[in-house]
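With one protein chain removed, the remaining protein chains of the complex are shown where they sit.
For clarity, chains are labelled A and B in written order, and residue numbers in each chain start from 1.
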Amino acid sequence: MTVVVRTIARLLFPVALAFGGYVIMHGHLTPGGGFQGGAVAASALAMVLVAFGPSRLKDKKGLLSALESLGGTAFVVLGFLGLGVTFFANVLAGSHGLFGRPVPYGPNPGDLNTAGTLPLMNWAVGFKVLAGLGAVVLLFALFGGEDDR
Amino acid sequence: MIGNLPFVACMVLIALGFWTLLFKRNLVKLVIGVGLIESGVNLFLVALGYVRGGVPPIYTYAPAGAPMVLPTPQALTLTSIVIGLATTALMLAFAVVIYRHKGTLDARKIRELRG
Partner (left out) sequence: MSAHIPILAIAVPLLGGFAVPLLAKLHKGLRDAWALLVVLFVGACVGYVAVHVFTQGLWVYVLGARHPQETLAPGGFPIRIMLVVDGMSAFMGVIAGLLALVAFPFALRFLPEEEGKSLALTLGLLLLAGILGMAYTGDLFNFFVFLEVTSIAACALIGFRTWTSRAPEAAFKTMLLYSLSGLLFLLAVAFLYGEYGALNLAYLARELRGTFVDRLALGLFLAALLMKAAAAPVHFWAPDAYGEVPAAKALLLVVNTQVSLYGLWRVLFTLYGGLWDAGVGWLVVALGLLTMVVAAFMALVQTDLGRLVAYGAVSQIGYMMLGVGVGLVSLAGRPEYGLVALKGGVFHMLNDALTVGLLFLCVGAVEWTKGTRDLRELGGLGHGLPEVALCFLLAGLALAGLPPLNGFASKILIYQGSFRLSPILTAVAVLASILLLAVFARAFQGAFLGPKAEVPNRVPGVFLLSMAVLAVGLLVLGLVPGFFLEGVVTPAAEALWRGRALYLAAVLGG
């Protein structure tokens, strides 16, 4: 791709990643969440693929698959956290610890530090989707022949 | 009548999807056909949960007592979209591999497995 595309891709890459992170982080307050944020972040990877060609990311396949497994494992482990009560029980909500503040009543701007295990699960899913979608896009790009302009 | 428009649209989408599956022979078009049916079903689910004049169920500034759109069908739709993404990616990957082996995407020409 041309210099213009590459420069803009360089500029936008951190922005897209940050926006993905924002969507994941606010998943329990606004529309969005792990899947959507992960998809946005994966679009940043897709942009890099389009701008620079797949060869640059070829050796990242192992990293992506590890990240994907890690996200999946983390999600199930978070489910296991609830085993003192029931599987998937939200043990952190209302505990005044991490993400444990009680939800404010009435119209409010939203409090990030609520919802217990849900934000953590969002992060787990987000990483899994980022890695999974990134790997899918990368594989399709590598299938498409060695066109590396 | 205008309230039924989403349901009409999703029936049209599903019918188009089935038409594609029955009459098209290109593997990528078959994947698109499945995608059309899936969009139809998703639209149906979302339309089911809509409440006229309702606010989104996750809006923290929602005024007290305002009617809310049903959150469950939206969660179902989201799950179904995620699953649809996985199946579509898998099918496209198989289509790419088939193309590499056979050099064509025509379903009539690639058939090795029959009988």
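Criterion: contacts are C-beta pairs under 8 Å (C-beta built on N, C-alpha and C of every residue); 3 or more make two chains touch, one makes a residue touch a chain.
Note that the coordinates shown come from a computational prediction; the quantities given were computed from them, not determined experimentally.
Of the listed positions A:31, A:82 or A:100, the one in contact with the omitted chain in the full complex is A:82. Which of A:31, A:53, A:72 or A:100 touches the hidden chain is settled by the complete complex: it is A:72.
Where subunit B meets the missing chain, the touching residues are 14, 21, 27, 30, 34, 37-38, 41, 44-45, 48, 72-73, 76, 79-80, 83-84, 86-87, 90-91, 94-95, 97-98, 101-102, 110-113, 115.
Contact residues of subunit A toward the unshown chain are 62, 65-66, 68-70, 72-73, 76-77, 79-80, 82-83, 85-90.
Definition applied: only the chains that are shown with their structure count from here on.
Centroid to centroid, with C-alpha atoms defining each point, subunit A and subunit B lie 23 Å apart. Every residue of subunit A that touches subunit B in the complex is listed here, in rising order: 29-31, 35, 106-110, 133, 136, 139-140, 143.
Of all residues in subunit B, those touching subunit A in their complex are 56, 58, 60-64, 78, 82, 85, 89, 92-93, 96, 100.
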